[in-house]
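Next up is a structure, given as structure tokens.
Missing here: one protein chain of the complex. Every other protein chain is in place.
Up next is chain A:
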Amino acid sequence: MEKLIALLIAAPLLGAAVLLVGGRRLDRVGHWIGTLLSTASFVFGLLLFADLLGRNAEHRTLTQHLWSWIPVEGFQADVTLRLDQLSMTFVLLITGVGSLIHLYSVGYMEHDERRRRFFGYLNLFLAAMLLLVLADNYLLLYVGWEGVGLASYLLIGFWQHKPSAATAAKKAFLVNRVGDMGLSIAIMLMFTTFGSFAFGPVFGHVGDASQGKLTAIGLMLLLAACGKSAQVPLQSWLGDAMEGPTPVSALIHAATMVTAGVYLIVRSAAVFNAAPDAQLAVTVVGAVTLLFGAIVGCAKDDIKKALAGSTMSQIGYMVLAAGLGPIGYVFAIMHLVTHGFFKAGLFLGAGSVMHGMNDEVDMRKYGGLRKYMPVTFVTFGLGYLAIIGFPGLSGFFSKDKIIEAAFAKGGTEGWILGGAALLGAAITAFYMTRVMLMTFFGEERWKNRPTRSPGAPSAEPAAEHRGEHAEPHPHESPKVMTIPMIVLAVGSVLGGGFFSIGDRFLHWLEPVTGHSEGHSPVSAGEVTAATMVCLVIGVAIAWAQYGRKPVPAVAPRGSLLTRAARRDLLQDDFNHVVLVRGGEHLTRSLVYLDHSLVDGVVNGTAAGFGGLSGRLRRFQNGFARSYAVSMFGGAALLVAATLLMRAV
């Protein structure tokens, strides 16, 4: 059965190779090849899952050694894959959601002439992401980590003819490099500390390392996670990443890749458990980000950017849970999985709405769409209920557990973290209700007007084929798009309950991550009640603002906070002032130093030798008599020197 593990990666990798190398001949069937190989990977995943279920909980770790990558004395890097409950969970999520989104993309990208290439990139992403979660050592994980970064870059900038998309791709790439640097430093630190970067030896020898080193490794891993998972302070790229095609936003920038940071932290549980300072940093980052993302989500009128803020916020929950240690690891992953379902569903729903609305993304130009696209409305609505934590749906179970765990951290920290999580729940309810109301309820603001105010950037270029200023005719999307939405909606509804009843998920994952109950100052019932109150408050405020009153078609100026939130809480301004300007100053002074000092020395030396050369050259005057004198002098010197050596 171990032999199948490599096939998980091989199938989409083959797809990427075939689609990208195959060229135009495959244009007509390329998307089906990609979908087929992605589904094949999912089927292999299911087979392996069945095999794992048939084993005892202790024997559910399979490894497959493929080859020795760098076999050098004292530096052993192997290509070894490891399948345990944690990676199995990810494999099913990645390949399952991935296959659904492949299917959806068949319809969504129908009019794009570069559809084959798009599927090639999607397959490449799947292969890299699977390598990331299946690697048995950090170096191989790093390969997958960079691979998903590359795929993400290629897909964000897929519509590269749009300057905004090209810029967004570059931004994502650059910000991610900062995080990647953290991961590479962490790996180097591991190698110097433990003499290895394979999971087994590192986790086995955590006890031997000093506290300082472990904290350093933990903080570097956290930096890596911040980059990939768009956590404060490396969050700025995610909103712009929505320039990519919507299926990409759903798969990579909502369901899977952005959760890689959470995977990294949970996988490195042994390191973080031994480094409480690093853990504290993780919880702080998570708590800050969950509020940050939620606030940004409230202010955005672009449906995808609102959802992006929400993604940031929900991943903040996961990071918070992962930072809580054994109390929270399982719930971090559980929320990750349920979030994968409902957020992917919400994005696909958003894509479906855009599909029907001439690629309009501004929610102020939606309204009353529930009549026109009933399937999208229902599936989106179920996703909405799941994310705000409506009782019985997925988000209710997973988020509630995280809030409980935050309180269970105990002490002041527990109160602060729990309070932040509760507040986040209220804001989530607010902004998601806002999205729901603005899109599907209220008056039909898209009637009797062109879809887009002139000059506003076209979100998706397909719009240009369809007549820019025509009044939209909202319609339901084709089956190939709605079926994945329906499947994801079912997952959003039932997933949480299925996982939580009888603590199924807990028992499944516990052997890998470990679990402990904290000492909560408040009972589980009280937490649930408080969450419900927050939920109701959030929904009520949103209703008061967007349900009862008509939504203005042009955004009002808003308060200072609203305006800041619209600008992503000034993150780009901050980066510009601190990093870009600072960097410019630094490079300018370095360039000056290089020109004046380094080049001065180099050029001076060169000029010196050149001058010397010109002077020495004059001895070569072409007269045999001068040459003979030189020889005579040389011979005299030679003799004299030889005699002198004897005399000395």
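Things to note:
Going forward, contacts are C-beta pairs under 8 Å (C-beta built on N, C-alpha and C of every residue); 3 or more make two chains touch, one makes a residue touch a chain; residues count from 1.
The rule we apply is simple: contacts and distances are computed from a predicted model.
Missing chain, UniProt name from the options "Amino acid ABC transporter permease", "Multicomponent K+:H+ antiporter subunit E", "Spermidine/putrescine import ATP-binding protein PotA" or "NADH-quinone oxidoreductase subunit N": "NADH-quinone oxidoreductase subunit N".
Of the listed residues A:Ser68, A:Gln211, A:Asn603 or A:Thr642, the one in contact with the hidden chain in the full complex is A:Thr642. Residue in contact with the omitted chain (choice from A:Pro71, A:Gly600 or A:Gly633): A:Gly633. Take chain A: the residues that touch the chain left off the picture are 606, 609-610, 612-614, 616-617, 619-620, 622, 624, 626-628, 630-631, 633-635, 637-639, 641-643, 645-646.
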